[in-house]
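Before we start, here is the structure in question, set down as structure tokens.
Of the protein chains in this complex, all but one are displayed in their positions.
Let's look at subunit A:
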């Protein structure tokens, strides 16, 4: 496959900027690794090092109660040369992951699923960005660069989510299932993306095998794919069981932590403060409510936006970036990368400038307030929590506003005479 020149320039400059920052500011990655906005208890690179140390010394990595990441990451990172002496290998790995993610994103953009799916073609389809611009918007997003420098393991989840979406949009069933199994295995929550991705894949297959072939019925499709996903995840779990010395103790330390939230380290999300304040007797109930709330969007959105499954995936990524137990700015950067596919609906969004400004404000005030709370000691936890509220509010308004824009786009196909007119909710 010939790589065209624009792509080569994009990859080259993106890799150069990352490796430049890694080498010229050697203390920057460690500084960012400690930032709560980027590293959460379930993705932190520092905790990964801790787990790795235990693993290479033949102690169960989950013994200390510090490491909450998937076991398969350990052999991968133990293959890399020692971080202290040769940090370059790790840096190259993380840069490569970002580039692969961008590559998948660009392939996704080339499928054109964002503007014309099986049942719906947007009247604004000419307004999209080129694949290279979408890749650039991901690679040069400051959030992505900061995430890459801080080296959390969430980049692997992001890579597999993007890969799964791309493969689903291309109709490549098996790769999609494998990528999604990896993503779900690493972080659990991506399993919620299965329904919209399945619709996306099914639609794509159906439109590829036009009439000549008999496309499989929805029910067979669902059954085969659910079982394939289960088999994929099961295989990965069994491999982990094998790797951690035939013990299932990694399950409570990884997925248990995601589900039960024992670690209340601050992050940009909404859970930690809420569960710090809560009486223990209500804990289980509200854990259920919070998870149910996050999961409940899947069904509703998949039904309502049946015609645009890729947008369901995008919106869900936005919702995960807000309502996950341990969100970080790397989730936000993935959401913005997917939102860039929907360039054509941005003119229909009503508050884009205000919301982007609010997010920018929050991303500067957040570290300032965290500094006042933790280092200067002149503030308290409420300072930081207030800013994470603003951040989440801004992000969820962007999700809502983009949803409005997409619905409006659909509506204008049905009722062309309403184009450009004020819509009012009754």
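Note that in this section contacts are C-beta pairs under 8 Å (C-beta built on N, C-alpha and C of every residue); 3 or more make two chains touch, one makes a residue touch a chain; residues count from 1.
What we mean here is this: contacts and distances are computed from a predicted model.
When the unshown chain is looked up in UniProt, the name that turns up among "Chloride channel protein", "Glycosylphosphatidylinositol:protein transamidase, GAA1 component", "E2 ubiquitin-conjugating enzyme" or "[RNA-polymerase]-subunit kinase" is "Glycosylphosphatidylinositol:protein transamidase, GAA1 component".
Screening A:368, A:393 or A:407 for touch with the missing chain picks out A:368.
One chain of the complex is left out; on subunit A, the residues touching it are 347, 350-351, 353-354, 357, 360-361, 364-365, 368-369, 371-372, 375-378, 420, 422, 424-425.
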